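Every protein chain but one is kept in place in this view of the complex.
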Amino acid sequence: MNRRKLLSLLGMSPALLAGAELGAQQPKAAKSGKVPSAGNAQFEALNPKGSPPPVRLIPMAPRLNTIHGKTIYLVDTGFMSGGVLLQQMQIWFNKNYPDVTVVFRKKAGSYMEDDPPLWKEIKEKGNAAIMAIGH
Amino acid sequence: MATKSFADLAKSNASKRGMPHIRACFTPHPVWGKTAEQLMAYVEGDDPVSGKPLMKEIIDGLTVPLTAEDTKTGMMDVNVGPPVFGPDTLDNLQTHFLNNGMTDFLPVIIPTPEKVDAMLKGTSHHPDEVIGKMAAGAFAAWTYTVKQVAVNAVMAGCEPEYFPVVLAVASSGMAALGSSTTSFAYSMVINGPIRDKLNMNYTIGAMGPFAQPNATIGRAWTLVGKNLGNGGIPGDTYMGSQGNNTNYNNIVIAENEKDSPWTPFHVQKGFRPEENVVSLFSGEDIRQGHGARRAGVLENPMFDDQISDIFRTLTSQFDALVICDPLTVRRLVEQGYDTKEKLMEWLWKNTQRTAKDYRDSAFVYTFHYPRALRGEEPYATWYKCPEGTLIPYWPKPDNIVLVVAGGQTNPFFQVGNLTYRVSVSIDKWM
Amino acid sequence: MGIPAAPIVTIAFKDLAQTNCAKRGMPLQRISYTPHPVWGKTDEQMYAYLDGNDPVHNIPLMKEIVDSLTRPLTADESKTGTVTPPVGAPSFTDTADNLQQYFLDNGMTDTMPIIIPTQEKVDAMLKGTSHKPDEVVGKMTPAQGAFPAWSFTVQQCAVNAVMAGATPDYFPTILAIASTGISALFSSTNSLVSAAVINGPIRDKLAMNYGIGAMGPFNQPNATIGRAWTLMSRNLDGGGICGETYMGSQGNVINYSNLIIPENEKDSPWPPFHVQKGFKPEENVISFFFGFCITQGQGGKGLGVKPVPLYNVAMSANCSPFASLFGALFLLDPLVANGLGDLGFKTKDSVVDWLQKNTTVVVKDVKSMLFSGLPRGPEAAGLTDDSVIPKWQKSDAFNLVVVGGQTNPYHQLANMSYRVSVSIDKWI
Partner (left out) sequence: MGMNRRKLLSLIGMSPAILAGATAEAQSKAKNKNGRSGSAAEVKLTALNPRGIPPPITLIPMAPRLATLDGKTVYLVSDGFPGADHFLDQIANWFKKNMPNVTTVYRLKAGGFADDDPKLNAEIKEKGQAVIMAIGH
């Protein structure tokens, strides 16, 4: 993932990303050919954007070498029917990875709220977590 | 694991929170409303975004060793482009602002240094003063200065005299283009002498495109939400499935204080009558009162009953902002409601539904049920009482806001399914 | 009629009465005024109006009325012939800033910044259509019967299109709108609103937005086509003058850009709207709606926590805020349209039939409404207070359009009726 793609994900369009001077990538002259005298008077315009805070990078947790014999938590964040999807996944694990222990939990609070007790439990008793988000 | 519709949002959100390489995977959309069999097919099927089998992708995500990129730490700046664009022609600048998502896709006044300086004369505050933080939905909040707000006020078409109102709104940090899959609406009520000083319209056509202060102050709020809060990027920081037409200019209501026998809204909120105040609301929409069961009755129209009738069509996830034409208020006063509080009390008591209907509403399950589980009142009681119990629509009368606006060509009213959030002094920003 | 008449008008309609008389040839009509309103006043209060003064002229009302019927006419009052109200010079010359101010001060805008309509820009816009600049496109009036209709040319539409920020390839759609003569600023004491649904390949040719945020400020064609409609409704027929040619007591925020709705045809399970109206799929068509307001469709019950949401039940329940004067225009996210299919509603007609039969009212609830929609004549026979009847008698009160980006199975619902569909191709 190069810098441009990453930053365009942060909602910045490429032209802005490059920070290129507007003049440098001049769009072609007005289509009507003859550029009217008044039309080519030049102005400067200020950037209307606010100031985003720097982003603190969070390193990802080290991976498991295998899931065999491990305990995986399936976490439902409370979206409609999210729990039903994870229950199907539980069935899938039981069929395809019988030696993987699957624990189903529903996160407390509405979908944006944190649930420290649950994280603590997963950290202590689980090796990995799969979380279902969305509608 | 999210659903396909959230692919862009999930990746960009993870990046903004510091984990750009998170191994997210996706199921088809939606999950809501699908049967167990259909959801099993999701599990056994492919991730529609990557095209790979979902479960294989999940297991790989948990087991494939990390790369150097995955474990990087430290800070990363976000680039918003140069402080100044140009020099270039007006047409090219207009196109540049349009093509880089800095507008509402309508023409703007090009914010030249001269115009921004002229706008800054509308306030005593220093251009570099940081006045607020704004986040579109659950994203990192951006900060902004008086000058950055001024740029957006110029673009919207504001006059320098309007600038204190725009600053007051921006200082609230309340984004006009919040991000949710619901397409929210936003409203502001303006009280105090500034309404007449700026020649705001609170009579015929009050909420329509007929007065520069109403139109451009409302529009500035949207541009502030886009440029200072990084909101309004469809699929990323704006997820409203269908969009809301009121987001162009928002619902700007200057209260018609001179034709109203009731206390102005800001005085209800503890401000003195001569103070200039802007009060902000957010919610769903605004509807007209014509659907009420006695709408248009000639003799004794009973507007209290009509307003209550429209309330039952709202979602109680948001409160009610009732905008009465002075003629409607005159009839209500003749019915005995000489204060807003009396009508708020009657409306609160007489707009009821069964606990069963309450628990049946989708929004309530998602937002009130968790609070009921924690024992928060009145939700805990509303979830425990017998199904047939009649309960009020909202916790208390204060959830009903009454405001007066209109030109008295007919006794009408409109009802916004909108919740009062905050009031901000405009004088502070003069 | 040849007989002296003394009109009495309530003071709220002062400007409207004067300008209306002037526009109809009797600018010096002797109008008397009473306080406003008369509706709902007791007989004593009304008699007090008569004994009191005309609030505009401050002379006893009845004396004024008698006087206006008897005082001899002046020369001006008996003049004949015709007079054409001027609309100002064909062009204005000044700096960009002063022109922006001039257009604003003279009521030619929606009070927001415009693109200054220079000859160069208007010529560029005119290249968007094969029609000649001076071809008359149609007639428009702020309210049928109340105001004389003005006519307007392709060029005059082009000036307003430039001002709105539209580009030349949006111009055929804007001309199609103007050709219908439908004003977006319809004048009534109600604050009414308009919508336009766009179908056909032009939606993608213009890169219109029918996905996430479709009806919000996120797309140039959606925004500027809608805004051009409001600007034309001000300038091409002298509309939008509060108190004269716009009487909406509270105004409506939808009038800024109107509801421009490109249908999401590719994600819809049904034939597109214009095909329903007899057009071929590849034709570019714009269909018009008109009514009171639009709601987010969240109020009604039925969207409850049951595993499979009952979209049809929710859609029907969400009609509760509406009077039956206008119909119900459903704007369904594709998820809802496809969700209805899961519930067994395979065609639009099956949904509309179910809605028409199941969206009901109790007679006693609506009979006192001004717009009760109660059937008259034979169907009304045998109805009692407790009879449950359809809110709308005919199924053409219901219209379904698919639009949205599928982030959630929501629908929006406008209390609006269908008016007409016109071809956009005709204006390319």
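The first chain written gets the first letter, and so on, giving A, B and C; residue counts start at 1 in each chain.
We adopt the following convention: a contact is a pair of C-beta atoms (placed from the backbone, for glycine too) under 8 Å apart; a residue touches a chain by one contact, two chains touch by 3 or more.
Everything quoted here is computed from the prediction, not taken from an experiment.
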Query: Of the residues C:Asn98, C:Ser130 or C:Thr347, which one touches the chain left out of the display?
result: C:Asn98
- request: Looking beyond the chains shown, say which of C:Tyr49, C:Tyr256 or C:Tyr410 touches the absent one.
  value: C:Tyr49
Task: By the contact definition given up top, give the residues of subunit C that touch the hidden chain.
output: 1-10, 12-13, 17-19, 21-30, 34, 36-41, 43, 46-47, 49-51, 62, 65-66, 69-74, 76-99, 101-103, 105-108, 116-119, 122, 140, 144-146, 148-153, 155-156, 159-160, 163, 189, 231, 235-238, 241, 244-245
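The working rule: only the chains that are shown with their structure count from here on.
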Query: Which whole number of Å gives the spacing of the CA centres of subunit A and subunit B?
result: 23
Statement: CA centroids of subunit A and subunit C: separation to the nearest Å works out as 42
Query: Which parts of subunit A, given as residue numbers and ranges, touch two or more other chains?
result: 30, 39, 80-81, 84, 135
Message: Please output the residue numbers of subunit C that touch at least 2 other chains, ranges allowed.
response: 96, 305, 307, 407-409
Message: Touching residues of subunit B toward subunit C in the complex: what are they?
response: 5-6, 29-30, 32-33, 35, 90, 94, 98, 104-109, 155-157, 177, 181-183, 185, 201, 203-212, 214-216, 219, 222, 232, 234-235, 238-252, 284-288, 290-301, 310, 312-315, 317, 323, 325, 327, 331, 357, 359-363, 365, 405-414, 417
- line: Listed in rising order, subunit A residues that touch subunit B in their complex are 1, 6-7, 9-13, 15-17, 19, 21-23, 26-27, 30, 39-60, 62-67, 72, 78-82, 84-85, 87-89, 91-92, 96, 108-113, 128, 130-135
Message: Can you tell me which positions in subunit C touch subunit B when the two form their complex?
response: 12-13, 36-37, 39-40, 96, 100, 104, 110-115, 164-165, 185, 189-191, 209, 211-220, 222-224, 227, 230, 240, 242-243, 246-259, 292-296, 298-305, 307-309, 318, 320-323, 325, 331, 333, 335, 339, 342, 365-366, 368-371, 403-412, 415
